[in-house]
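Shown here: the complex without one of its protein chains, the others still in place.
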Amino acid sequence: MKRGFLFGVAILFLGGLTLATAFADRVAPYDPNLENRAQALHPPTPLHFWDEKGEFHKRPFVYATQMGYEANMLRTYSQVLKKKCFLRRGRHAPLGVQAPGKLYILGTDSRGRDIFSRILYGARTSLSIGILGAFVSVAFGFLVGALAGYFGGWIDHLLMRVAEFFIMMPALYLLLALRGALPPTLDSFQVYLLIVLILSAIGWGGVARVIRGMVLSLRERDFVLAARVLGRRTPEILFRHILPHTYGYLAVIVSISIPGYIFGESFLSVLGLGIQEPAISWGNLLTESLSYSVVRFHPWVLFPGLFIFLTAFCLNIIGDALKASQSPEDKLKENV
Amino acid sequence: MCAPIASFAAQSDFFDGTLVLPIATEPKTFNVLVAQETSSTEVAQYLFEGLTEFNPKTGAVLPDLAASWHHSPDGLVWTFRLRKGVRWSDGSPFTAQDVAFTFEQVIFNPAIPNGARDIFTIQGKPVTLNVLDDDTVEFHLPAPFAPFLFSLTQPIIPKHILEKAVHDGTFSSAWGLGEDPARIVGTGPFRLAKVLPGERVELVRNPYYWRMGHDRRPLPRLDRIILMIIPSQENQLLRFLDGETDLFVMRGSDYPVLKPLEKERNFKIHRTGASLGSSFVALNQQAKEPWKKKWFQNRDFRRALSHGLDRASMADIVFNRFAVKQCSPLSPSVPFFYNDETPCYDHDPGTAKMILTEVVGFQDKDKDGILEDEEGHPLEIVLMTNTEDPARLQLAQMIREDWRRIGIRVHLQPLEFNALVSKLTVTHDWDAVVMGLTGSVDPHFGANVWLSSGNLHFWNPGGGNATYIETKVDDLFGKAAVTLDRNKRKEYYDEWQRIEGEELPLIPTVLPEVLYAVRDRFAPLTPTALGGPFYPIEEVETKRS
Partner (left out) sequence: MSPRHSFFNRCLMAIPLLLLLPLLTFWLMHLMPGNYFDQLRLNPQISRATVEQYEKLYHLNEPVLIQYVYWLKQLARLDFGYSFAYKQPVLDILVSRLGNTVLLTGFSFAWAWILAVFLGLLAARYPRSIFNRLLDGIAYAALSMPNFFLCLILLHLAAAWGGLPLGGMRSVDYEALSASGKVLDILSHLAIPSFVLGIGIFSFLFRLMRAQAQEVYERDFVLYLRAWRIPGYKILFKHVARNAINPLITLLGMQLPALVSGAALVEIFTGWPGLGQVMLQAVRAQDLFLVMGNMVMVSALLVLGNFLSDILLVIVDPRIRSGKGGAS
C-alpha cells in the first residue's frame, strides 16, 4: 500500500533524525562552532574507493584539498591527488578521516563551519521549538475548548470570544512587536522559550474552537446521559468518557502544526529576531542561503532548507495517516 | 546553473537616454531641508544645487550657483557673486532672494527642525547674511570657519514656491510624497516627473538648466532618470543581471557572479577604493560596572583587543577580500586629509595575550580559557550591533570568535537600530558596540563625534570627564576649524589621526571597497568612491551604438 510505505519511510526518517540529534555529540563529525576560516564555503568532500590510478581500496578515502582563488575572486578547492586520507574512527564521532583531510559531508558555510554538524545541533533547537510549541498550544486550546464546550453558557461565550480574538490577531505584527519589545539582555534560552510562547499564543485559538465543537456535540450523546443517570460526577464524565474521543483529533493537530512552528522560527530568524548566534537553529542556518551569489557557486548552503522540507513533509504524512486511522464516529471534518 | 537564455527586460528605444537606478528605500520627502534619511537626499542631488559643489575626483570645491567669491582677510565676511541667468525648473529666475530665504526663513527658523542649522552655527552663534543686490550675497561669520565653502553645497530652495508654507507653519510637511511634482522646483539638472509610491520615482530633464556643455550643447544629456525602489539587495542583483537596471552597487561576494557576465550582459565593474566613513568596535569608557569601566579606560587593554582582531579574515570572509584594513578614523578615500601613517595594531594574538596577562594583569586562574581581572571578575563583554546589516552582524560574530581566542568571552546582542542608538546616546547602558559612522570629506564634520563635548562622543559622553588626550583633540579640532590654510589644517588633522590611532577609543576594523557594476552604454564614466559612478550626472549620456 502506497500510504503505508510512505508512512513507514516518514517514521524512519524522523526517528533517525531524532536519534542523531539527541546523540549529536557522538554523531556530528565536527564541533558546530569551530570556524575553519581557511576552509570557508568548502564543498562536500566526495568519498572515493578508486584512486586516480584506478586502483581499488577497501578502505574509502578522501583527498586533502587546497584552496585557491579563480580569476574572478571565487574561492575554489581543488583536490590534492597525491594525498589520500583514509576513513578511520573519529575522535568522538564514529567516522572521521586522517589529517589533514576533512570529512565535510554537506560542505561548510561562509565561516568554515561544518554544515552537517550544524544541522544536527540546529535540529535540537528547531525540532524542540516545533514540538514544544505544538504541545503548548494544543494543550492550552484543549483545556479551554473542553471547558467551554462542556459548561456552555456564559463560560462558553467568554472563552470563545477570547479564542476568536487570538485567532484573528494578525500574527506578523504581533510577532514583530512582541519580539522587539523583549529586553535585549535575555540569554538564548530565554529567547528560545519566549519564541515558543509567542508562536503558541497565535495557535491555540483554532484548537480551542474545534475541541469545543466536539465536546458540545459529544455532550448530547447517550452514553453521557447514561453516565449522568448513573450518578457519575462531572470531572469523571469529562475525562473518562467525553474527552478520550478527542484524542484522535489532537494527535492529528499536533503533528500537523509542528511544521508551522518550525517555519515560524525560521521566519523570525531570517528577520534577525529569532534564535541568535552562537545558538544554532535551522532558521538561522537558512540565512546563509538567502544570498544569490553564495547559492550560485556554493549551493550546499541550501541543505538546512532541505532538512526543514523533509521534516515537514514527513510530519504531514504522519498527520495524514493518523487522520485516516481515526474511527469514523470521532472523525471530525477539518472545520476550523 | 545554466546561463540566462532570455531576459525579461524589454529592449526598446524607450530606454535610449534613460538611466535606471535602483534605490533601496523610497524617498520619504522631497523637502531636502527636513529630510532625515539618505533615501530622500539621494534624489535631491539631481534636483537641487548649492552655491558651491564638491568635485569628488579632485577633492576641490567648485563654483555652482555662485560664480565667484572672495572673503575678507580675517575670514569673517564672505561675498558671493551669484551666477546670472539661472532659472528654476518652472522658469522663474533664481536670485539672491532665494538664498536669503533658504537661510533666514528656513534654516535659521526656530519653528523648523533641520540639520543644516547646526552646520551654520559656529561657536554657538549663527551665520548671518546680507543681500547686497539680486546677484550678490554677503555672509557674516562669527568666527573663521574653514569648511565654510564646503558647507555651502547646501541646497537652495525656491522662495516663490515655499514661502507660503513657511508662513503657514506647514513647511515641515511640504513637498511630501503626495505633492504635485510640478511644484517641486529646483535648479538642478533634473526635475520630478512622476512618483509611483513604493515602485519608482521618475525624473526628467530640467529644460531651464543653466549649465552648458563644452560643445555648447545643453545639459543634461540624459532625458530621464528612473529610480526603481528595490528594497532587497538580492533582488537588485537579480534585476541588474536581467537588464532592468543600469547600476548595481556590489558587495565583494557578488564579484564572482558578475565578473564573468560582463561581456554578455554589457556592463563593467569599477573598483573605486574604500568607502567613506568608518567601521569600528567601541568600548564604553563610562560603563556602569566599575570594573568594566576600569578595563575599558585602560589604553593597553584596548590595544590588546585591537591586536586580537583578525582583519584579514574579516576582509576575506565578509567582503570577499574587497576591503581594506582601517587604522585611522578617516577613510583612505578622504582626499588630502587622510593620514596614511596612522599607527595600527595588527593581528597578533600572542602579543594580545601577553599584554592582557603581563601588562594589564589578567590571569586565567580557573583555567576555563577566560581571563579574570585582579578582583576575580571574568572578562565578559556584551557586544551590541544592529540587526539590519548582515555584514556588520558577521563582523560582530567574527570579533566574538577572535576575542575568545585571546581569553575574552563575548555575548552578542543584536538590536534594532533605534534601540541601539537609544542605548548609546540616551541611557548609556552598554559595554561594546560594533558600528559604523558615515563620513564626510571634511574631517570637521566629525566634530560631533570627536569633541569631548560632542553629542556623538558616545564612549565618553558629557564633556566633563575629558581626559588629557581628549582635551588635546578638542584643541586640534578647534584650531583646524578656524584656520583657512589647508596645509596647516592637514597638520592638525594628521596629529589627531595619529592620536586616535594610538589611543584607540574606537578600535577600527575593516572598510569595504566600493564596487559599481555599470551598464556599458553610458559614457563618460569616471566612478569614484566619493561621487558615485555618474559624476557629473549632467554630462552622462547613452552612447549611440
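Of note:
Order of writing sets the labels: A and B. Residues in every chain begin at 1.
Note that in this section a residue touches a chain if its C-beta (ideal position, glycine included) is under 8 Å from a C-beta of that chain, and two chains touch if they have at least 3 such contacts.
Please read all numbers here as calculations on a predicted model, not as lab measurements.
The omitted chain makes contact with just one of the residues B:312, B:419 or B:484: B:419. Among the residues B:86, B:129, B:241 or B:515, only B:241 touches the chain that is left out of the figure.
Of the candidate positions A:13, A:135, A:151 or A:292, contact with the hidden chain is made by A:292. Annotation: of B:52, B:89, B:114 or B:542, B:114 touches the absent chain (contact as defined above).
Taking the complete complex into account, residues 1-10, 12, 14-15, 18, 20, 25, 28-29, 31, 34, 36-37, 113-119, 172-173, 176-178, 196-200, 226, 228-232, 234-235, 238-239, 241-242, 244, 388, 416-419, 421-426, 437, 445-449, 454-456 of subunit B touch the chain not shown. Interface residues of subunit A facing the missing partner chain: 161, 164-165, 167-174, 176-178, 180-184, 213, 259, 263, 266-267, 270-271, 286, 289-290, 292, 295-296, 305, 308-310, 312-313, 316-317, 333-336.
By our rule, only the chains that are shown with their structure count from here on.
Measuring from the averaged C-alpha position of subunit A to that of subunit B gives a distance of 43 Å. Subunit B meets subunit A in the complex at residues 1, 234, 237-238, 251-257, 259-260, 310, 313, 316-317, 320-322, 382, 384, 387-388, 390, 393-394, 397-398, 400-401, 411-416, 419. Across the interface of their complex, subunit B is touched by residues 35, 37, 40, 70-74, 110-111, 180, 184-185, 187, 271-273, 276-278, 287, 290-294, 296-297 of subunit A.
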